[in-house]
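For this view, one protein chain was removed and the others were kept in their places.
So, chain A:
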Amino acid sequence: MSLISSFPIMSSSCNPAQNTIDWTALRSDFPLLSQQAHNKQLAYLDNAATTQKPNAVIEAIAHYYRVDNANVHRGVYELSERATQSYEATRNKVQNFLNAWSREEIIFVRGATEAINLVAQSYARPALKPGDEILISAMEHHSNIVPWQMVCKKTGAQLAIIPINDSAEIMLERYQQLLNEKTRLVAVTHVSNALGSINPVQQMITMAHEKEIPVLLDGAQAAAHLSVDVQALDCDFYTFSSHKAYGPTGVGVLYGKKRHLDAMEPYQGGGDMISSVRFEHTEYNSLPYKFEAGTPNIAGVVGFGAALDYLSAVGFDNIVQREQQLLDYATLKLQAISGLHIIGRAKNKASIISFVLDCAHSHDISTILDHQGVAIRAGHHCAMPVMERFNVPATARASMAFYNNEADIDQLVRGLAQVFKLFS
């Protein structure tokens, strides 16, 4: 239980329920954040790309390798049992985290990308016929576009695109029209990585289900920033990545309703996913192992478990409140700058701000900010259709996590002043 005792927010004098979290103390749980960049205090504002890891996660991974390392689901010796227990314990944590009905509905994969590809290949591909449609939105990350294009190419099915308005919101009346008898699946992002929009997924799922169309939600940008209840949402699939939720890279989750997963063929073949193999015939293992061929990222999954513990100790009520505070503060500061335009003005927004400057390209902005110790993302954010929709070649994007603070945003604003000085 060393993990729990080294769990700073548990030991600090905070009471999550009453939002008396000491955010400054909590920031010090993330060792990377205390470093300098170009002789300035680092202001890490690229959390939509990946989040930093708390000590609890780093220690859980180190502890696993120091003490518990063995292969899972195989050895009958104590060490292997312990490794298996730690690995499987994370599955229960994910089940709780998403409020899934059963732990069998939680499949460990490499990340959101692999989860979507799994659904595309094992669920969609065998079912699709020429003329069928998969409905995605105009604000998808490439990883929720390309896997569908690949199955469309193989099956003769087509992609249909739900348009978004100038505020970067899904156009629900158009969505309603696009849901038709040819639609086989709706695949939309819960939160847009390039625009910050939180989509009305509950409503969208209800609308799709009225026509018996299943829905996949890409939760890569949502899972660490708002609380997700897959049973309340009633989504058919939900995907996200550990590394965007304070856990290690190389681990992700596919949640799928049991009846879908049961009916699906395995994605990959190998060890662990079988119950018996003969040259004539192989019996597949039961859920969730049917989809977890080969030795998994055990240490990663264990570290991910620690991240989920951390998140639930901070509590989503607190996280949402703090991140909205930061979003409001940053929006206020940035929109006061003349010559700066925020791209993505959805009413319901996560703590992501994309912007462009009249005087400088996002690439130049990011280089200059980097020298002020500010890490933001510049480019198309793996969402080139979004850039096209808003008629910009690229944007600069600041994305905040609960460990950021007003000082980080002030540093960003000061950095932008340097950009203006140089370019106008």
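Definition applied: contacts are C-beta pairs under 8 Å (C-beta built on N, C-alpha and C of every residue); 3 or more make two chains touch, one makes a residue touch a chain; residues count from 1.
Basically, contacts and distances are computed from a predicted model.
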{"item": "UniProt protein name of the chain not shown, from \"RsbT co-antagonist protein RsbR\", \"Bacitracin ABC transporter ATP-binding protein\", \"SUF system NifU family Fe-S cluster assembly protein\" or \"Carbon-monoxide dehydrogenase medium subunit\"", "value": "\"SUF system NifU family Fe-S cluster assembly protein\""}
{"item": "Chain not shown: contacting residue from A:I145, A:L334 or A:A394", "value": "A:A394"}
{"item": "Contact with the hidden chain (one of A:E88, A:D234, A:D272 or A:D364)", "value": "A:D364"}
{"item": "Among A:L32, A:V277, A:A407 or A:L422, the residue in touch with the chain that has been omitted", "value": "A:L422"}
{"item": "Interface with the undisplayed chain - residues on chain A", "value": "38, 360-364, 367-368, 371, 378-380, 384, 387, 393-394, 418, 421-423"}
